[in-house]
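Beneath this line is the structure, given in structure tokens, with notes to follow.
With one protein chain withheld, the remaining protein chains of the complex are depicted in position.
We just call them A, B and C in the order they show up, numbering each chain from 1.
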């Protein structure tokens, strides 16, 4: 592939909405991130590297109670786009209340609270993926 | 199966030439060895146990040179049944001489000496299996 | 043509790549970041990343896929199943770029993709449909009057719905209004149009479908029926060909009907006409899927035909050499979809890494897997790991062979539904055909999970 072609693609991609783009031809790998529009020639990394990225298991802060993700999936704060979030910081919830939805393998899984208390911190970002065991909500300490 | 049936089989087996016989029905396992004709009710053992039986890797005795089996297989002392053995204790062999044959997966593999010297001990038994790495011949020390 | 881009992932991508190899064609896989190193990317001749895990940004990203197709000089694109496979904009984008889309024309897609419109088209051509509206019906008063006339339960469907979404069944006339408004709202949110239509809700029906291939030169061939009533939440679990327990004359009528529909729609390439079949063997058009389907291998097993090869040949403008009378079915085939899910935990999805994978094999056994041993099953897409397809001379043989194959299948590391599939296969109702599309949920659940 010529440089011309490569830059043609980059310019084109730059106008699009996705945030990353990778192209591999032979040993060359190009990765473009929209935020910086920078072109990096990076080394291929084995799959294991990706796997080794530590699961973000935030330990319970100062022994404060938290709710962990029961499964790896995409975090949704509300029942549908545009709907209001199930909970917001400062809300008091009780055991069994729905806190968020995780989407895994096209299943919508409601995450319910296993305790009562006041929500101090919400760690998930609507539409982003979370790993199993990652903390989603931190409650106020008792 | 009734006891009568079981003992019928045992008596029958006793007249035959093979040395072991196993019968399994449900949890019962009967193993008969011809040499003792004894009937033992033994516990089933997992495969791993069989695997764990240590490979007989006889260490070189007093640093005496030895020839190890290059592959797991059946040991034959001669080129054919009834033929005279390739070597016997006390023979002097030189590098490249055929010492025995190992049969593995229907292949006859000639085991040749990688050294010269006098054979002090032959550890294989004609027609029996040997494990890869097991010593087959011990040479006189230099 | 020598290079095909596969605009899909997982099992169907593997399926298509293998046929490309057999035909001497190069294959280009595209993948999201979540599918880096996925099995299908490893067996393709080339693999290109098209964006992040979320399908909207990768597998549904027409611009990214078209860019890759152009840069890598793809001559054709196979859209697979789901994702962009029934998106006529994608077909048009291919056409505009001079790249062959391996599937029907945008016109046929649009004609059949608008379900209210398709319903109207069937009515106009004397194809049986359940009682209901003439095409779409958007005025509440009209809709209510019609529903009362049909009798309850009625089913309200989004005209542009799909994947089991935008559908409500109304049993109680009192609730008709609220449900009608709800479907319209959902339809607008999910499918960009609030158009809906109404049909009588037929109960205890079986889902029977007919596979067709049309060469675009006026020749439409059918490849018999498939029985797909074994569903859970509108997801098929066990499929078979030919559909059993149907009078031969009815089966023949359904097949002819499917051919007629393809002719009416001036259809080209592979497609499937789905019918509802009632207990008294009356059948009704449900919809036509304008793509290959997950369950296509049961038809392949019975007819000895490679449907993906057929799709590629049609896309290359091949004209059929065979006529309908040359096409013969032989024996019976059953497919079991093996998903990463745990039936005993309410079918909870079970993403994760496969630790070991022992596949069945032998005479009449086919395995189509999207994953290899030690692969990771990502939570971002559907839960299907592989399909086991067994062929027998009789249905009993196919059932016994399937049970044996499922017994030999062993996957460690994630939960799978193979025991649940075996429970279906061994059930008396399944053996005798005493089933319908809600049988798993209404009958089997109660028996299997009664202790839970």
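Note that a residue touches a chain if its C-beta (ideal position, glycine included) is under 8 Å from a C-beta of that chain, and two chains touch if they have at least 3 such contacts.
Keep in mind that what you see is a predicted model, and the values were worked out from it rather than measured.
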From the touch rule at the top of the page, work out which displayed chains the omitted chain touches. B, C
Residue touching the undisplayed chain, where the options are C:82, C:242, C:271 or C:297: C:297
Among C:14, C:198 or C:292, which residue is in contact with the omitted chain in the full complex? C:14
Taking the full complex into account, find the residue in C:73, C:407 or C:432 that is in contact with the omitted chain. C:407
Hidden partner chain, residues of chain B it touches: 1, 5, 9, 12-13, 16-25, 47, 50-51, 71-74, 80-82, 103-107, 109, 127, 129
Across the whole complex, the chain not displayed is touched by chain C residues 14-15, 18-19, 21-24, 43, 297, 300, 304, 306, 308-309, 330-331, 356-359, 361-369, 372-374, 392-393, 396-397, 400-401, 403-404, 407-408, 410
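We take it that only the chains that are shown with their structure count from here on.
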Pick one for the touching-chains graph, please: line, ring, star, complete, other. other
Which chains are joined by the largest number of contacting C-beta pairs? A-C
Using Cα averages as centroids, what's the distance between chain A and chain B in whole Å? 60
